[in-house]
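Below is one structure, written out as structure tokens; the observations come after it.
A single protein chain has been removed from this complex, and every other one stays in its place.
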Amino acid sequence: MITLVKRPMPSRMWSVTTPIIAVIATMIAGGILFAALGKDPVAAIRTIFWDPLFGPNAGYFRGQLLVKAGPLILIASGLAVGFRAGIWNIGAEGQYIIGAICGAGVALAVFPAESALLFPAMVVAGGIGGLVWAMIPALLKNRFGVSEILVSLMLVYVAQNLLAYMAFGPMKNPQGFGFPGSRNLQQYPSAHNPELIAGTGMHWGVVAALLAVIGTYVLMHRHIAGFRIRVAGEAPKAARFAGVVPARLVVACLGLSGALAGLAGLFEVAGPSGQITDAFNAGYGFTAIIVAFLGRLHPIGILLAGLLMALTYIGGDMAQLMLQLPAAAIQVFQGMLLFFLLGFDLLTNYRIRFGGAPA
Amino acid sequence: MNRRSFLTTTAATALLAAATTLPAFAQDPLKVGFIYVGPVGDMGWSYQHDLGRKAVEAAYGDRVVTSYVESVPEGPDAERVLTQMALEGNKLIFATSFGFMDAVMNVAAKFPDVKFEHATGYKRADNVATYDARFYEGRAVLGTIAGHMTKSNKIGYIGSFPIPEVVQGINSSFIHARKVNPDVEMKVVWAYTWFDPAKEADAAAALIAEGVDVILQHTDSTAPQAKAQEAGIYSFGQASDMGSFAPAPRISSIIDNWDPYYVKRVGMMLDGTWESSATWGGIGDGEVVIGEITEAVPAEVKAEAEALRDKIASGEYHPFTGPLNKQDGSAWLAEGQVATDEELSGLNFYVEGITAELPK
Partner (left out) sequence: MILGGIDIVVLIATLMAASTPVLLAATGELVAEKAGVLNLGVEGMMIMGAVGGFAAAVATGSPVLGFLGGALAGAAMALIFAFLTQVLLSNQVATGLALTLFGLGLSALIGKGFEGVRPPPTPKLPFGPLAEIPVAGRILFSHDWMVYASLALVAATWWFLRHSRAGLILRAVGENHDAAHALGYRVVAVRVTALAFGGALAGLGGAYLSLVRVPQWTEGMTAGAGWIALAIVVFASWRPERVLLGAYLFGGITAIQLQMQAAGYKIPVHLLTMAPYVVTIVALVLITALHRRGAQAAPAALGRSFHAST
């Protein structure tokens, strides 16, 4: 008989070693999968995990890692604060979309006027857009007690349709020969969020992601507010005695995560993506939820988890290109990685005891 | 290519550009990359492009190495994958979706010695060519068959997105259906997707409920074929042949065939004659293929359709030949006047006789 005993404190040792064990387990399981598909498993694993970092063209890929990981980390940082407090915003995808629409909307409204104030204005609009979208579930939760999980998820679908409406209607590029999609902001200097140092992949969104990691670290681990948030998540009743007002906490957590998701959308649409199209949202908002959990809801963990996720995307594309692995095999591989990472996390919070349970 | 030659451009570029044209280097196989927006197993758009890739391999054997990346989202991911391909030494890269356009232009600017081919776009550079197929030519043939086969005089068209390519297809089908059947009406439904079986089935059902008895589809799943079969009406395969629904409901099909273009362009790379161009091939070039017209179609209709196909292929006839009016009744093309490619590539209106309103 095997029983689980909850640890009084998450094990620091296991929280560091379980991700490593999970990655190794994935490499073994993935290697078997790749071998079954008739590919060299060692080469496949090396292509996915090693080549983007240390391969012949690593200089380019390291930068791309930041481009891909930036929005994931930025969104996940905000989500994790809420998750710690037991507030489940799973609609970051929608807030990301609305942030992009609002930010791009500011630029498209004044096109082609050039001004140094334009980009800051877009940033503000993007953040507010995401924030406002997240306020809908916050207010409905506070006013009517409606689950924020479900409202925020429903609002993703609403945002997606709004995005399609914008791409086909009001925001359609008048010079686009009737094709859907807005003007490309990369070709609008004042609105463009460019690479800050050529070849590094570093743009304002990545800077914002790093600031978010530092900011949430300070908030959660060096500030009384973070302590209250964690108490609210772990022991809601105790938190109330400690003076935490649940309604304010809901507004703060959803607002923060919404604003950061909105900013991520803005930086993406003004930078790497460039355009509002109906396929603009590539699932960053949902992937960020996974990143938040892979990172154990800890800012540093999220930073690493975001980079790891980005690595599997970039390495996965590379494995397709170099080894002709089908995209589906990469998806299965990513799925397994997540399963192992999520599953092994058990060891961090629980002790496994062999033999009967204590009475 | 290594990192250094990527970062420091011009001198190395000139050398490399010269190197690719030197026959002495020809023993190294030419690396050709393909980037697809969907999975190669979509049995539609990306699948047909991948058949083209295989045709290139079959045609040149050891002289080429091809590779592809499938299901690449449009946007930054596409730009990264294109860069990966260029860095891995691919000298010719086919980007097979409209949405890859700006990504192709960005990457092409960084790799002047790599040639890019972008499907269905309108931006070109010295190392970026564009190519597209004149699907409206095939639609003219299908429209002719549809005009004859309909008994209710109502033809349905499942549109994907209101973009010029689809608007051309609707107009062309309608014009030619009406030529052989002046009473014909066209019902249009926009699915706002290239591939969503459930939605496409609903779209077909909606058209059937409106009394349509021939369906043309501009979306890639076979769901409308199944609906047509259930209702006992006719349909046409799209993108791929959809031959499993022959002889009925599928009575013919319009097939994307990229083989000839890909083989030709790779051949030009191999002998050093590649240059940027805008190619818009049709039935005559083998890019648009009319699938087998089945025995469900009367022999004389089949003969008429094939005659039209051959006239279009030889260039004797253009599907958009005047007199044609716009939907609002204003004149578009005068007697004998032919639509220019510029007009067609931005086509955003219906011709006279179509009653539906084009979403703007």
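Note that the chains are named A and B in the order they appear, and that numbering of residues resets to 1 at the start of each chain.
Here is the rule we go by: contacts are C-beta pairs under 8 Å (C-beta built on N, C-alpha and C of every residue); 3 or more make two chains touch, one makes a residue touch a chain.
On a predicted model such as this, the values are computed, not experimentally measured, just so you know.
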The listed residue (B:Thr222, B:Ser252 or B:Thr294) that touches the chain absent from the view is B:Thr222
Which of A:Leu162, A:Val207, A:Ala225 or A:Leu304 touches the chain that is not shown?
-> A:Leu162
The one of B:Val128, B:Val188 or B:Ile312 in touch with the missing chain is B:Val188
Considering the entire assembly, which residues of chain B contact the chain that has been omitted?
-> 38-39, 41-43, 47, 156, 187-193, 195-199, 201-203, 205-207, 209-210, 212, 221-223, 226, 240, 244-245, 355-357, 359
Interface residues of chain A toward the undisplayed chain are 4, 6, 37, 88, 90, 136, 140, 144-147, 149-151, 153-155, 157-158, 161-162, 164-165, 168-169, 286-287, 289-290, 292-294, 326-336, 338-339, 342-346, 349-350
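Convention: only the chains that are shown with their structure count from here on.
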Separation of mean Cα positions, chain B and chain A [Å, integer] | 36
Name, in rising order, each residue of chain B that touches chain A in their complex.
-> 2-3, 6-7, 33, 39-40, 67-77, 79-81, 83-85, 87-88, 98-99, 102, 106, 122, 161-164, 167, 192, 345-348, 359-360
Contact footprint of chain B on chain A as seen in their complex = 56-61, 64, 67-68, 164, 168-169, 177-181, 184, 186, 199, 268, 272-275, 277, 279-280, 282, 313-314, 317-318, 320-322, 324, 326-328
